[in-house]
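What you see is the complex with one protein chain gone and the rest in place.
We call the chains A, B and C, going by the order they appear; numbering starts again at 1 in every chain.
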Amino acid sequence: MAQIKIELKLFVTLAEFAPENTDNFTVQEGTTVEMLIRELKIPENAVKLIFVNGKKQDAAYVLKSGDRVGLFPPVGGG
Amino acid sequence: MAQIKIELKLFVTLAEFAPENTDNFTVQEGTTVEMLIRELKIPENAVKLIFVNGKKQDAAYVLKSGDRVGLFPPVGGG
Amino acid sequence: MCMGSERYARNFDTLTPTEQERLSSARVVVLGLGGLGGGVCEMLARTGVGHMTLIDGDVFEASNLNRQLLCTEALVGTSKAEAAKERICAVNSLVQITAVAAYADKTNLLDMITGSDLVVDCLDSIHGRFMLQDAAKKAQIPVVAGAIAGVSGQVTVFFPEDKGYELVYGKRGHLPATGIELRTGNISYCALMVSAVQASECIKVLLNRGDILRNKLLIMELWSNSFEIMDLA
Partner (left out) sequence: MCMGSERYARNFDTLTPTEQERLSSARVVVLGLGGLGGGVCEMLARTGVGHMTLIDGDVFEASNLNRQLLCTEALVGTSKAEAAKERICAVNSLVQITAVAAYADKTNLLDMITGSDLVVDCLDSIHGRFMLQDAAKKAQIPVVAGAIAGVSGQVTVFFPEDKGYELVYGKRGHLPATGIELRTGNISYCALMVSAVQASECIKVLLNRGDILRNKLLIMELWSNSFEIMDLA
């Protein structure tokens, strides 16, 4: 199956799960954000917000070549 | 002569010189930033910093199609 | 001491005299007077918001000293709401303050915010934030919300007809009580940066001026200096 490249940004505590090459990360075509999160070994529920190209998306979003993906944990302090 | 489109951002006090269509502003091919500033009727010395596509440039820079141009006044308060 | 015409002289001509007048009759509630709320009430008072209700049932602990503007060594063990009132009186005695040294809950919050122009969410629990949203929707007033963890922070604004926190934290029933701030702590300059953006959004909402972060989330991270605005809706 074809491979595509995405740009990945992992915020705050999620940064520790960052792979190499976050600017140019390779995934299989057809990968959803949910599959990506599992592939990065990020624990379930650790991701609260998913942004693709500056817009909120849900975990079922299917990644496209060149997508800028941001994963954000829950932040609630005051 | 051919026309090109640029994206224009005028900061702080320079905003009052903003033309319509700053997101898609038309200039003649070969226009320099200095000529652009004159065309916008911005007073000489009112512009302190010129950024094109996130990088500092001087007034002699020749604009290219699609350039993101930011003009910034002197800011010195503390 | 009102300091006459000098007090707001340096707000001009960023704010017009008409806008300054409008701020002086505005009513803002700040809920939570920790790292965010302490900064927000200070900045709104200096800018010239005329009426504020400052709510927090907590007292200062030594661990608040690392970031909470209202906390001094001498005030450890004393009421955050009382400290806020004293501080605001000292920086701008023109501001009318109602200090509430009690925790907001479902039974008292609606009364506390009804009649205000705006409520600022500076709470530190996700459940509390949803409670505030319920009350603000009933009272038909907008919310300016900030949250922090470590050197990261976020700010959003929503109006009564907007979806609000569901867009940021997900659906109720699946909520953690707190976010990752329990692990990362909270750093002084991040709290004040986020407070500053909250204060800025408050002034913009009160004056209906500028690009308001309505249904958008500004995400900031200071190790990498990343500032991004995301569409929530």
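As a convention for this text, contacts are C-beta pairs under 8 Å (C-beta built on N, C-alpha and C of every residue); 3 or more make two chains touch, one makes a residue touch a chain.
Bear in mind that the values here come from a model prediction, so they are computed numbers and not experimental data.
Considering the whole complex, the hidden chain is in touch with B, C. Where chain C meets the omitted chain, the residues involved are 1, 3-4, 6-15, 39, 42-43, 46-48, 61-67, 69, 71-74, 76, 90-93, 150-151, 183-190, 192-193, 195-197, 199-200, 203-204, 209-211, 213, 218, 222-225, 227, 229. Seen across the whole complex, the unshown chain contacts chain B at 9, 11-13, 45, 48-49, 51, 54-56, 70, 72-78.
Just so we're on the same page, only the chains that are shown with their structure count from here on.
Mean C-alpha position of chain A lies 36 Å from that of chain B. In terms of their C-alpha centroids, the spacing between chain A and chain C amounts to 30 Å.
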